[in-house]
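Below is a structure I'd like to ask you about.
One protein chain omitted, others in place.
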């Protein structure tokens, strides 16, 4: 755990007790079993908003607390522990980042206060296929009157079905694969020309496929220069998601560790078996080194670092590998009970697999890290 | 172990007792410490020749026994167990394969009987740089009178310093990277225009850098079509080397297993520690599955299979990974004593690292296997 | 069994081929309508396509649902070589299996070895014909890998046994007609207090409750026995001698896994998934080099596994006693299937993480559920940890921790 100031410690403690008491894993299970298809519990999100969590990185001028990314990461870690479904990542981190980094004064004034109070949900619509590839954007935006009309399809848009505001990466020039020629747009999902379809993913959260047929978009940032905002926003998303994944992995590990300490086989507590001890110690090693990468990345953003590409790729790569390992070990070390739906292991495993892929998996980030490192 | 016929069983048993009694690891150590730079013990090679091992794959018409590749693989495995330095691979397998697959009747009649009786050493000169890349041949062969003159450099030629006959892959047309335009040549290393330099590798065996300056070469096989012989010969080399590596890995494993059964720490035989037990069991798993691949590949050649590319890449990839793992574990499980030069662990580890690279490492063959499998 | 030479085998091959041409229902060439057509047999077997039942009956009449069992119990009486011919001909026409059966795979072999003549006559023909669907009553709640710690009580009540207790992980107990069940007949001993009994799942006092898995399906049940009366002639082998039978049966179960590995080639191939969803470069290589290298490793491991199964079989057949390689097969098979299904999901990207709905192909949803299901491969029928212990101790000769 990073060295925290008093503010951060209080925030972390508040997040921990709220998550454990008001939003345990059973809440996600109930949401899933309700069959409502709701991507998160609206009442819980309202509580998070009241506690000020939606405005943690929003500048004070726009109603936020400007505590910074490390602070937001602490909350994401704690809500990650209990697999809390909420638009904290999509809105409080991604939406707030995109508007802060790319928005005009007017756009900031219009949207950031709403984000800060938890009044709206935002969603970033980037990918158009099953694998993360933000530079392969094909969705077209064409001049139409004094605005733009968007045509094309986005998929796996996290919280896309609940969003009140879409931030859409579209192509205004160039061709898929090029980073130049991408422009970000604000789109009202209720406007004509936008249709949304819920995607039921394994993690029981909300994702959507969104079709745009000449939908009106308002430019966010500079035309054709969207990459200059999109890439830093994606890096923040990767780092924030990694913090959430760290929390989930830590919780999965601790549940497993408890099981190792209580379950007996052949007259022995299974945690006394050395092969399991060493596997647990290696997981702990990965947890600690991954934490260091994530916290350092969050701190770097707060310190004003402008190029967080390498830090984000390290964080997301290691978080993905960690999530994969720990959830597999969680099931294996629990044995049969871990295979049953009544146990939480499956929920941790399914959420892990989805988060591993979101914003690029371990392989994607190994490649990206090498590229940004010049090899 | 494959199901053997009587002939093969006798051959295997003979190889085992000869290697254990006449050629233990201490022989390699003595060869190394002699400082002579000799790549192998000439007297031992003479004994191998007398036992008929040099002619195991040579057709009967040319003085061999034509027992086949599985039989030769059994001998290589047994000599691999004791790290026996000999030209068995370079001559009895590679030289005999190249002449059998590519030679004219006259060339076969001239060389195969000599190979079969162990009277000569042959060496295949392929690579020109530190990484195996047989299609990147640049060494030039140009028409000169009624023959060819070779100009260029080969390196890491196994047994190249002791060879009486060189089989040289040269370029007669096309450019490095193309498989067409390669031609194989027989070259007398004592002829003018050939100079050799010994390369002292970590495994204390013989390898040479060979410079050709207009050296005379006799075409083996068809001009520009050398790849059609070279690739199958290399695949046989890879499979044969894998058999040797399997033997070395098996011996390293068994020495380590013995140590686990006798060494005590904290009042316990260390082989009772479950984490070491599981690591040993995983090594055993890799040994068994690797053995299956190698034996199947040897049997496939004997059965007349013409395309052994995938089989060779599987065998060499898995043998390389196995050698790497087992020798690392050998040192680690032995602790400090395994780090000392008086223990054999270092000899197994150094030989492993060289053989891992020869004819392509694990990464090379992962790539090649995928390519030949169509992905 | 006759020892056929090559010519006789070819004659047999032609007979099989002709018979299949005449008897394999053409309607079965289509994909299954639904799960009901999975030919598990038994009282409840009622496939949508009735030809699935016809095919079972025709094969059973030849004894080819248990091809190598003796003809006196309804089996096919084929030699090993003939059976290979039969299997290859069935593969050639891509025939659906006529019968899937724990009776054939697990129970039958131990009955042939341990049962009385009366028991063989009573139970084996029903297995061959697919009339009786069997389930396995081994695991108990909380016992996990320590199978011999089982607690289900079986008391001798003079003219019958009385069984009380609870089993778990009973495959398809809610679908089965009969159960082969390990029970405790002596509470004073551990391994020597276990017996092997058979009884009807329709007996009074038997209750089953399906267990929902993380994959969403419920192939297993919790099974409860309350004062279940069992005739004494349904004890197999000696009283308190069930542990030997239990272990032998587990060997058959593992051999069954050896034959095909877990999961086999079912579902989307990982290479196809990668080519479709990741794309290929100008040389036809999977565009993601990192993923390609890992798929290559997996495909090699898969080949190595198949070659090891084949080698172990050949070595076993060469009568050198069971090959040491067999000891690693269950462990390797589990890891292989887990790698395969994980790689497939990864290659599909988020499209491989759909739970339900028409945005996902059934094969894509199947890939996810197979990956989740495969997590049990290293737990069921002996955990990988137990398998590694066994290799370390029995094969490598390492000692128990003191």
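As written, the chains take the letters A, B and C, and residue 1 is the first residue of each chain.
Here is the rule we use: contacts are C-beta pairs under 8 Å (C-beta built on N, C-alpha and C of every residue); 3 or more make two chains touch, one makes a residue touch a chain.
In this text, all values refer to a predicted model and were calculated from it rather than measured experimentally.
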| item | value |
| --- | --- |
| Touch partners, limited to displayed chains, of the chain removed from view | A, B, C |
| Hidden-chain contact residue, picked from the options B:60, B:142 or B:341 | B:341 |
| Among C:214, C:293 or C:348, residue touching the chain not depicted | C:293 |
| Full-complex contact with the absent chain, from B:112, B:126 or B:331 | B:331 |
| Residue of B:29, B:198 or B:261 touching the missing chain in the full complex | B:198 |
| Touching the absent chain when the full complex is considered, from A:38, A:51, A:101 or A:296 | A:296 |
| Residues from chain A at the interface with the omitted partner, ascending | 1-3, 257, 260-261, 268-269, 271-274, 276-278, 280-282, 284-285, 288-293, 295-296, 310, 313-314, 317-318, 363, 366-367, 369-371, 373-375 |
| Absent-chain interface as seen on chain C, which is shown | 289-290, 292-293, 401 |
| Residues belonging to chain B that touch the chain removed from view | 129-132, 155-156, 197-204, 207, 209, 263, 265-266, 273-276, 328, 331-332, 335-336, 338-342, 345-346, 349-350, 353-354, 357-358, 361, 363-364, 366-367 |
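One rule holds in what follows: only the chains that are shown with their structure count from here on.
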| item | value |
| --- | --- |
| Length of the line joining the C-alpha centres of chain B and chain C, rounded to whole Å | 42 |
| Intercentroid distance (Cα basis), chain B paired with chain A, Å | 52 |
| Touching two or more other chains - residues of chain A | 273-275 |
| Residues of chain C engaged with two or more neighbouring chains | 385, 388, 401 |
